[in-house]
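A single protein chain has been omitted; all remaining protein chains appear in their positions.
All chains are identified by letter, namely A, B, C and D, in their written order; residue positions are counted from 1 within each chain.
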Amino acid sequence: MLAMRHKTEILTTLFFFIIVISLFPLGVGIDKGLLQKMAPGVAWIAALLASMLALERLFASDYEDGTLEQMLLSPQPLFIIVLAKVLAHWLLTGLPLVLIAPLVGLQYHLNIDTIVMMMLSLLLGTPILSLLGAIGAALTLGLRGGGILISLLVLPLYIPVLIYGAGAVADSMLSHNNVESYLLLLSGFLILTLVLTPWATAAALRIASE
Amino acid sequence: MLAMRHKTEILTTLFFFIIVISLFPLGVGIDKGLLQKMAPGVAWIAALLASMLALERLFASDYEDGTLEQMLLSPQPLFIIVLAKVLAHWLLTGLPLVLIAPLVGLQYHLNIDTIVMMMLSLLLGTPILSLLGAIGAALTLGLRGGGILISLLVLPLYIPVLIYGAGAVADSMLSHNNVESYLLLLSGFLILTLVLTPWATAAALRIASE
Amino acid sequence: MSINWFKYAAPSNFYPLAGKLVSWFMVIAFVLAVVGLYWGFFKTPDVLSEQKEYYRIIFIHVAAAWMSMWLYGMLVFWALVGLVFNTRLSYMFASAIAPTGALFTIIGLWTGAFWGQPSWGTWWDWDPRMTSFLILLFLYVGYMALQSAIDDSRRADKAAAILAMVGMVMVPVIYYSVNCPNPAECSSLHQESSTQQIEPNIKIAMFLMVISFWSYAFGVICMRVRNIILQREKHTRWVQDLEEINHG
Amino acid sequence: MSLQAHQLACRRGDRLLFENVSFQVNDGELLLIEGHNGCGKTTLLKTLATLRYPDDGYVSWQGEPILKLADEFRSELTWLGHHNAIKLDLTAMENLKIACFLNDLVVTDDEVLNALEAMGLYGYEDLPVRSLSQGQKRRTSLAYLLLTQCKLWILDEPFSALDVKAVDFLQRVISQHIEKGGMVILTTHQEVALTSGSINRLNLVA
Partner (left out) sequence: MSLQAHQLACRRGDRLLFENVSFQVNDGELLLIEGHNGCGKTTLLKTLATLRYPDDGYVSWQGEPILKLADEFRSELTWLGHHNAIKLDLTAMENLKIACFLNDLVVTDDEVLNALEAMGLYGYEDLPVRSLSQGQKRRTSLAYLLLTQCKLWILDEPFSALDVKAVDFLQRVISQHIEKGGMVILTTHQEVALTSGSINRLNLVA
């Protein structure tokens, strides 16, 4: 809702990804084979971290400035508002990564098939991250050490997404056998979270605002 | 100063590291040789990211609740206060990583020499991250998109630390030839930042509070 | 004849001067670019060492690479002047330089990538020079991002100036670390300055292109400074009295 | 129509703030809640607005418990708390529009502009709220009162940070709402001459 206004922020996120992704060759070495093998993992971990980085402030400013109270009292159903917030979060953290995937491909010497698969898996997977993360963000509202506490809650939930997402990409580099099943799993997971998590988040928000 | 109270927070950071470090084998695969090669880079990138994650709130709460004004008006020299803040930041993000290094070693099949070197390089390098990061945190106080903006400003500055730090560890796995020169470079860099950055941070804080 | 330089430190005096300079610089840039490109395409050999036609990217690539580094130096210089003497105009210069510098960096990276494809067989590699160039781009982008994130221009100027200076202190460290982390194993795809042995005609074309880029940069910077002046001083008398405001 | 509190009790931590608080607010009435710092005024207001559960007793709206009515009750309610509920990065204009959007209120730009102007923010409507003064921020959030169509207003210290003229204006806004048959429940520590029809006072401590 709000975050859409800030196109510059999306740009900033894009650059953030470029930097994080450039860090790995610097830290790990520039061996071509090594880079290729790492690529899916790195892209996915960048997705996880960016998603998590932005989580802490997802509801925090609403909580601090009283907007959250207004949302709770709004006649609009709370889960719609939550969905709008999640969408904004995804537009800021997920979408840029999907867009930047070809560049990752270049930097890590991937071929076109793999790049397409990476974009696809990110497109399916990153919304799940935003949806799951929102629960963590709502639960930790107003607690101290929020940022790190969130990661503790949320990262374990992210792991399946990471495994399927990175798995799909890695598989497309080697055999292509199981690519569809990975993607199907991701889609199923996406639908599941899309249906369930907004309610959980809404409930957590009501509890936090007491 | 303040952050020291929260021993629980240090624990949380420890868990954060363990999770991030465990994510990589999940995302990349469990090939032993590959893991060994990646280990230094991964540990160092985890250090970078943890340091960065915590940066956003380094001065933010002081800024919002007016404590920053009190600090600026305090008869204590501002750079001392800044140093205390940086120390707290390091205790929360740098120290736990040094402590957890042996565990990384185990997960990535490293030998003892390498583990010791990893701890040493982290011990020298992570304070640099905190010191440099504080500048970014001070510059972006109260701006929108703070978290990601900080990373944009700070990550490029982190790169030399990453290169020397990971380089030292990687070198100790192979040849041992240049280990000392890496460590010397890190120490020199640490002294340089220790002397210069508190002033820059203090100046940035004064500007931010206008 | 002596010119009172300090007179032009006031935005109201600099504005009309810059207006005149813009058109001059632009004309020079255009003419030299045409001549330089002509020279580069028709007066130079078709093959340089093993490379064929595509080596001609050099005229843009090298000139852009140099510009991007020089401009960062200039940016830091003006930021420093601003911090020390607290003159508004120097901050304006610094912020006007940044987009042009970033543009040249991107051109350098882009043309480099296009060159790398035929000659090294890859768009991108973690060659030290490329890496440090990428970091330079990050420094530019960071500067611009910080400045655009702050609404209050006074704070934006000073904060960005501090960032630029920190960046400057870090540049040698970054350069050294990327370039030669390990003295024993320094290697690079870029051959060290093979410019020396290059054919004289290539040198001439390159020289022309560099001058052309310089004056393009000056022209654009002057233009941008004029815009910034108008934006920031719009409440002052002299801006409201300007003819182009009242008629345009 | 009426809002009734039945034997309300609230506790915070181990501390019992109040118990057996009962009252009724009818059309065209104003209820002023009084008491020293920390006696539980804000807590009471939050309970009335369904932002917390009472520890005992219940609140009813037209005879029905508000927690059962839920959204039906909330759509009749305008709440302004201690906090301004405005986004510092957005302009006053945008903030008001979001408030209206959240409350399903369809307004034109002109109406929003007029509300801001009436609140003395003419010329400030396009600045990010961060660069307004404390009082101007408060005014921004209060401007919503000029737009809302809700029947019941619950206001927690609405006069804080306002200057004398703005206090005066807000008072008239409240009076008009009461005269049109609305209900207002508010707290304030300032001695404000509320000139409305029927004022009830509830002292939480006594």
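In this text, contacts are C-beta pairs under 8 Å (C-beta built on N, C-alpha and C of every residue); 3 or more make two chains touch, one makes a residue touch a chain.
No experiment lies behind these values; they were computed from the predicted model shown.
Participant: Mind giving the shown chains that are in contact with the missing chain?
Facilitator: B, C, D
Participant: Considering the whole complex, which of D:166, D:186 or D:202 touches the chain not shown?
Facilitator: D:166
Participant: Check each of B:64, B:113 or B:180 against the chain that is not shown and name the one that touches it.
Facilitator: Hidden-chain contact among the options goes to B:64.
Participant: I need the residue numbers on chain C that touch the omitted chain, in ascending order.
Facilitator: Residues in contact with the chain left out: 151-152, 234-235.
Participant: Spell out the interface residues on chain D facing the chain that's missing from view.
Facilitator: So the residues of chain D touching the unseen chain are 12-13, 35-38, 41-42, 82, 120, 124, 127, 131-136, 138-139, 157, 160-167, 189-190.
Participant: Spell out the interface residues on chain B facing the chain that's missing from view.
Facilitator: 1-2, 61, 64-67, 69-77, 81, 209-210
Operating definition for what follows: only the chains that are shown with their structure count from here on.
Participant: If I count partner chains per residue in chain D, which residues reach a count of at least 2?
Facilitator: 130
Participant: Would you pick out the residues of chain C that each touch at least 2 other chains?
Facilitator: 138, 141, 145, 149, 152, 178
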